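To start, I am sharing the structure in question, which I have written as structure tokens.
Omission of a single protein chain aside, the complex is shown with its protein chains in their original locations.
As written, the chains take the letters A, B and C, and residue 1 is the first residue of each chain.
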Amino acid sequence: MSKQFFYERYVAFSDTDAMGVVHHANYLRFCEEARVAWMRATNLTKIHYPVSENVLAVLHHQVWHLKPARFEDLVRVELQVRSQRLKIQFQYVMFIGTERIAEAETLHIPLNKNLRPVRHAPELLNQMEKESWTETWLSNS
Amino acid sequence: MSKQFFYERYVAFSDTDAMGVVHHANYLRFCEEARVAWMRATNLTKIHYPVSENVLAVLHHQVWHLKPARFEDLVRVELQVRSQRLKIQFQYVMFIGTERIAEAETLHIPLNKNLRPVRHAPELLNQMEKESWTETWLSNS
Amino acid sequence: MSKQFFYERYVAFSDTDAMGVVHHANYLRFCEEARVAWMRATNLTKIHYPVSENVLAVLHHQVWHLKPARFEDLVRVELQVRSQRLKIQFQYVMFIGTERIAEAETLHIPLNKNLRPVRHAPELLNQMEKESWTETWLSNS
Partner (left out) sequence: MSKQFFYERYVAFSDTDAMGVVHHANYLRFCEEARVAWMRATNLTKIHYPVSENVLAVLHHQVWHLKPARFEDLVRVELQVRSQRLKIQFQYVMFIGTERIAEAETLHIPLNKNLRPVRHAPELLNQMEKESWTETWLSNS
């Protein structure tokens, strides 16, 4: 059994909207925070802006909403990651307690500060070899 | 030739991030603003919160990023919409001038204030019959 | 009677929070949008990023909340502006219809792309001479 990387944070009041739940666009901020936490945990922040001049730009993203999240809910974001040729793909499952509230997917390419595509940093490719990927991890994919 | 509904607005400084471009999550706000502008133009705001107690909640959303957008760019969002049984699907193409910068898709269901599914308002179903849909409108779908 | 500059826009759903009203931090986005609209109207966007490399950075801001604003309210932001030595001060009064819902104030200095202070552009100083200022315009000041 693999240890899934996860990131946790409370839903902020500013994350909510007039439906009383987290606004759908803010799930992408949860994903971004989880992605950066993963880079921190795997010692990869050094290959990314601001330490490096390169960024992992977002080409595509999608989110499936299963259950609402409310102010002060503790959201746990689990993620998995793999490389696909020049692209990096992340998948996310979000939980409140044991309940699956959302799933998401983001696709990235490395760009330099002029927004031109660059090669992957060797450290990122090395890390990719250590990561496991489960095809059927998302219930919606 | 059909008249595509569109919504236009300038990129705000607060929409940008440290890459100097619009943060990816903010494209969903552009889509939402376009959707609401469409409801205003088709006289459908009356079936939605706050006039009604119901909302068109977001079940799924995805965005494809083609070109970056910067502060003060004038973004034009075109949209098409159709009903799929109990769901409403919107597709969006975003332009700066004549350049296609992003495409997006959102899927909705009507919920009441307790977040329970409800039937579509008759006015929405009537409007759906007037809307045209082009299967191949998005280049990525 | 002076012609006060104003900027109008609808409250977006993403502007609201779980109280059902516009989240307090978003009033600063309304002010920023009004400020940029004023720069556009006075032909000053050319002295600001991205046309120029300089920005009008925010040193201080404050907002007084008088009445709530809700989704789909049309908010009108009036502003006045003056220079104070090296600083530029804006004041804002926000209305829904004829009702005053908020007042705000922001203080700015011009910075270059390395975030170093620079002199004001002559075009900005010229414009400042045309602007009128009413000391008692804000009810809270």
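Here is the rule we go by: a residue touches a chain if its C-beta (ideal position, glycine included) is under 8 Å from a C-beta of that chain, and two chains touch if they have at least 3 such contacts.
This one's a predicted model, so the numbers in the text were calculated from it and none came from an experiment.
Just so you know, the chain we are not showing touches A, B, C across the whole complex.
Across the interface with the omitted chain, chain B contributes residues 13-14, 16-18, 20-21, 23, 25, 70-71.
The chain not displayed touches chain A at residues 10, 12-14, 20, 28-29, 32-33, 36, 45, 49-50, 70-72.
Interface residues of chain C facing the missing partner chain: 18-19, 21, 24-26, 28-29, 32, 49-50, 55, 57-65, 68, 111, 115, 140.
The definition used in the following text is that only the chains that are shown with their structure count from here on.
The greatest centre-to-centre distance from chain B, using averaged C-alpha positions, is reached by C.
Rounded to whole angstrom units, the spacing between the C-alpha centres of chain A and chain C is 35. Rounded to a whole number, the gap between the C-alpha centres of chain B and chain C is 28 angstrom.
Averaged Cα coordinates give chain A a centre that lies 24 Å from the centre of chain B.
For chain C, the set of residues that touch two or more other chains comprises 13-14, 20, 70-71.
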